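Read through the structure below, which is laid out as structure tokens, and then see the notes.
Only a single protein chain was left out; the remaining protein chains are all shown in position.
Chains: A, B and C, in written order; residue numbering restarts at 1 for each.
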Amino acid sequence: MPGSSLRVAMIGYQFMGRAHANAWRQVGPFFEPEPLPVLQVVCGRNEGEVARAARRLGFAEHATDYREVVARDDIDIVDVCTPGDSHRDVVLAAARAGKAILCEKPLANDVAQAAEMREAVEKAGVVHMICHNYRRAPAVQLAKRWIDEGRIGRIHHYRGTYLQDWIVDPEFPRVWRLQKDRAGSGALGDIASHSLDLARFLVGEIVEVSGLLETFVKERPLPEGGGRGPVDVDDAALALLRFESGAIGSVEGSRFAPGRKNHNRFEINGSRGSLVFDLERMNELQVYEEQGPDSGFRTVLATDESHPYVGAWWPPGHILGYEHTFTHTVRDFVAAVSSGTPATPDFGEGLRNQRLLDAIERSHASRRWESV
Amino acid sequence: MPGSSLRVAMIGYQFMGRAHANAWRQVGPFFEPEPLPVLQVVCGRNEGEVARAARRLGFAEHATDYREVVARDDIDIVDVCTPGDSHRDVVLAAARAGKAILCEKPLANDVAQAAEMREAVEKAGVVHMICHNYRRAPAVQLAKRWIDEGRIGRIHHYRGTYLQDWIVDPEFPRVWRLQKDRAGSGALGDIASHSLDLARFLVGEIVEVSGLLETFVKERPLPEGGGRGPVDVDDAALALLRFESGAIGSVEGSRFAPGRKNHNRFEINGSRGSLVFDLERMNELQVYEEQGPDSGFRTVLATDESHPYVGAWWPPGHILGYEHTFTHTVRDFVAAVSSGTPATPDFGEGLRNQRLLDAIERSHASRRWESV
Amino acid sequence: MPGSSLRVAMIGYQFMGRAHANAWRQVGPFFEPEPLPVLQVVCGRNEGEVARAARRLGFAEHATDYREVVARDDIDIVDVCTPGDSHRDVVLAAARAGKAILCEKPLANDVAQAAEMREAVEKAGVVHMICHNYRRAPAVQLAKRWIDEGRIGRIHHYRGTYLQDWIVDPEFPRVWRLQKDRAGSGALGDIASHSLDLARFLVGEIVEVSGLLETFVKERPLPEGGGRGPVDVDDAALALLRFESGAIGSVEGSRFAPGRKNHNRFEINGSRGSLVFDLERMNELQVYEEQGPDSGFRTVLATDESHPYVGAWWPPGHILGYEHTFTHTVRDFVAAVSSGTPATPDFGEGLRNQRLLDAIERSHASRRWESV
Partner (left out) sequence: MPGSSLRVAMIGYQFMGRAHANAWRQVGPFFEPEPLPVLQVVCGRNEGEVARAARRLGFAEHATDYREVVARDDIDIVDVCTPGDSHRDVVLAAARAGKAILCEKPLANDVAQAAEMREAVEKAGVVHMICHNYRRAPAVQLAKRWIDEGRIGRIHHYRGTYLQDWIVDPEFPRVWRLQKDRAGSGALGDIASHSLDLARFLVGEIVEVSGLLETFVKERPLPEGGGRGPVDVDDAALALLRFESGAIGSVEGSRFAPGRKNHNRFEINGSRGSLVFDLERMNELQVYEEQGPDSGFRTVLATDESHPYVGAWWPPGHILGYEHTFTHTVRDFVAAVSSGTPATPDFGEGLRNQRLLDAIERSHASRRWESV
């Protein structure tokens, strides 16, 4: 479908925008996709800021109205990097314009929006993908390979925790991520959602949950000064899980775990082995398989050329960083767009993730198990 | 109260009996209690077996009828090491005879029995203690010290997992631990109970739970041959927890985690720091306290003479083993008996632990949160 | 000194060329140097290959004669990424042309060449730097900061090991790195040299050495087929060290350590603390400082914005990869070129490193301690 290049319009340029822009720049030198993506235009509301971002991030142009941008004929891909409360509007516009769409997670701030977005891209027939970048850490892909090859057997347990510590200080201000109308939820949608997506990716669909949400610090200083404001999202979210397959599990996201900076960890126990991953050591996968009395967990440094994505980078033992997960995501998205084949995880998966978050919130309210 | 020695009658001589006997032998040379415990008599149903156990374990005598043993005038202490279904009868007899009682966990196989036992010892006015030996690993005591000194601040999270893998093979036979009438429950009472006891010891009382029990392998070969029999206990037990203090948590016990041999782990996050313990590295406590940008989890090797119980053993860096936790337990029990002061954890705590197990089972059945 | 941009000519485009090119591309978006480096021309002997490398790596042009390239008026910087046996000729030509020079390590294949190169750049008055990229891992810089701030006190011990395993199979072919005339030496110059450079960077000058070289597999299959050829470089190199400061140490490089992929590790013990680094977990620094009986090694995840170079990248807990060390090197080199100030480590340090390698070889031959 596209010509000799794929022109990208990126909406938003903060943390996620920087990570995505890097991926768009790096995919060429390391993966040599055909056609090559071109960083055409970055879009944001503040003219001065977005102009500076364009220079810094390597975009040819900048713009301030996403409606105009997504409608441009020379744009092939729209990459949505804004906060969750604006995803719907951008995506609907981009879908109407027939663009391939990469959207940051969470797909939306509620199930209804997510469903609407998914319907729009399906109807428009465009390639769509939600950016759950951690799926594409080589060690996570390696975990998936072990599971698919049956090396750990039938899965019994999934145990996911995503722990951070950046708001444990009660004087940390009430930033937008602590406001329900902006962020949708707290630790639940921001980080537990990653654990849940990995659970679905690796173990399969979750059918029911028992959830627990807690807000430890109920008021915080307003960032703009002038007193304190209520925190109406969760500081921590926990859930027990039942999978369609018969596996059981648990998931937890918390921003109140001192010393845990980006502790996105999972442990999976199957009938024949176990797998453990921790994002803070994201180049490693701990694997256990039965090998008699001298068995033990072993640390696979997932930097061998045979490991997913690694061959494009450096020799064995030369580790990758956080941002490489986005480059791998963009690589696969570009391949899908180029070939016109579906990308994964698509908006349908984004919607199922959203339903999971919703079920956990419902369960917290009802104090009983809820179906997803 | 006692004379120049404390004569011990131990009921049962299997795994727990061996561990307790070792503690009774070792407490003298290392802790020099006054008076010294004397390994007087070991009691079991099989005459030949118990005679051999007496020789091996260092008891002066053996016997086959616990009723006679606990009634002997020369016995000061009754140590109950049998499976849970006989705890009640032995304890009631020992209490009637006015003996100090150390009882293996779980206190009983249900709440009613546990309550009856507790009432009996209280009425008899004897010293009573339940053996939750892991409380007395030096690193666990060190965790307690940090918490009591406020070094990790107000506790927000407790995360306990006790994982093993010894029945993951579906052809592993249906031993007594997999029968409800003998063992009371499966992973719940056997190992999750340790995580729950540590939760209560370190964080405080738990007020409500949402529980999940699962039996992955529902039939197993009978150990005596002749076909298969049903497994009517849980292979895995999970629960979400709410503590009286406002902390939240989770606990899990599973015998289906390949590679985890004795993975009794907890992580506690407070407002100022975190603590992590793993029984497989039981001489270590991971601690985190805020120390600016160069903070990090540090591994305290809990073998300094200033660490609880350690001064009686070896110089720094010379690690202790599993059985030392029993020696420390016996040391403190003997001190309580000698001084006539209460021991801890006592049968009241054993009863509260039992109520917790019961609440988790009720919650599993009702599919909603239940009060303890 | 330069105008609005710094035009870079890179000589060589294999592994090191790819790593350097990435650094030249990435330094702009993340560090925003003024002026910006421009990837002008890449040079190599094979026209087709170098043309393809230019496209892939993002250079505007390609060329096949380094003499012409380094003499071009529009070139400001020459980046030497070829094997060690050609460093001298390229550097001398670039120095004559007055270009700023970044040269891969080792500076040369022997001391005489290294001395000549250093004299040439000093005489030409150009900015010169040897690329010891591991100095600029944030965790290594953090180690340097701790040492400079006196946090580990007076240094007593340096213990450096750089272990790999890629030639342990005796059927691995005799590639150029196993030929003395191409590579100069084996594990000594290739990897032990990194441990030695880190020793000098962190602990100071080394004054004498006792060296041991060993070639375990003395003949290997020729890569072009047709029989076997001799290996005339070391498979492993060890040395005891005496530092000017009174510290003592050891260093080892080996390509015969199964399971060690890129195990560039050091441990430094001072009078007040210790530091441990391992390249396979390059985002972590293990630090020990005396904090009473609850002291312990702690793992600092060197991803805080206060840590060297990190502020330009991602939030805390988002780790960096191998190639970032080159980006940091290029950033500092560009800053030196822009301001006309000396870069570090310069060719003088490269020469001292070369003398160290030479002393180890001499000591191996003489079987006694040798002065550097």
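Throughout what follows, a contact is a pair of C-beta atoms (placed from the backbone, for glycine too) under 8 Å apart; a residue touches a chain by one contact, two chains touch by 3 or more.
Bear in mind the structure is a predicted one, so any value in this text is a computation, not a measurement.
Engineer: Of B:Gly48, B:Gly227, B:Gly292 or B:Gly321, which residue touches the hidden chain?
Structural biologist: The one listed residue touching the chain not shown is B:Gly321.
Engineer: Of C:Thr64, C:Gln179, C:Ser295 or C:Thr344, which one is in contact with the hidden chain?
Structural biologist: The one listed residue touching the chain not shown is C:Ser295.
Engineer: Which residue among C:Pro37, C:Pro106, C:Gly273 or C:Pro345 touches the omitted chain?
Structural biologist: Only one listed residue reaches the unshown chain, and that is C:Gly273.
Engineer: State which residues belonging to chain B touch the missing partner chain.
Structural biologist: 15, 19, 21-22, 25, 28-29, 32, 56-58, 164, 166, 260-263, 279-283, 301, 303, 313-324
Engineer: To test your reading of the contact rule: which positions on chain A touch the chain that is missing from view?
Structural biologist: 142, 146, 287, 293-301, 304-307
Engineer: Just the residue numbers, please: which parts of chain C touch the chain that's not shown?
Structural biologist: Here the touching residues of chain C are 152, 156-157, 159, 161, 163, 165, 168, 170, 210, 212, 214, 216, 236, 238-240, 242, 246, 248, 250, 252, 254, 256-260, 267, 269-274, 288-290, 295-297, 367-369.
In the analysis below, only the chains that are shown with their structure count from here on.
Engineer: I want to confirm something about chain B and chain C. Since they are copies of the same sequence, is their interface symmetric in residue numbering (over half shared, so same) or not (under half, so different)?
Structural biologist: Looking at both copies, the contact residues mostly coincide.
Engineer: Using C-alpha centroids, which chain lies at the maximum separation from chain C?
Structural biologist: B
Engineer: How big is the gap, in whole Å, between where the Cα atoms of chain A centre and where those of chain C centre?
Structural biologist: Taking the mean C-alpha position of each chain, the two centres sit 36 Å apart.
Engineer: Two-or-more-chain contact residues of chain B, please, as numbers and ranges.
Structural biologist: Counting only residues that touch two or more other chains, chain B contributes 295-297.
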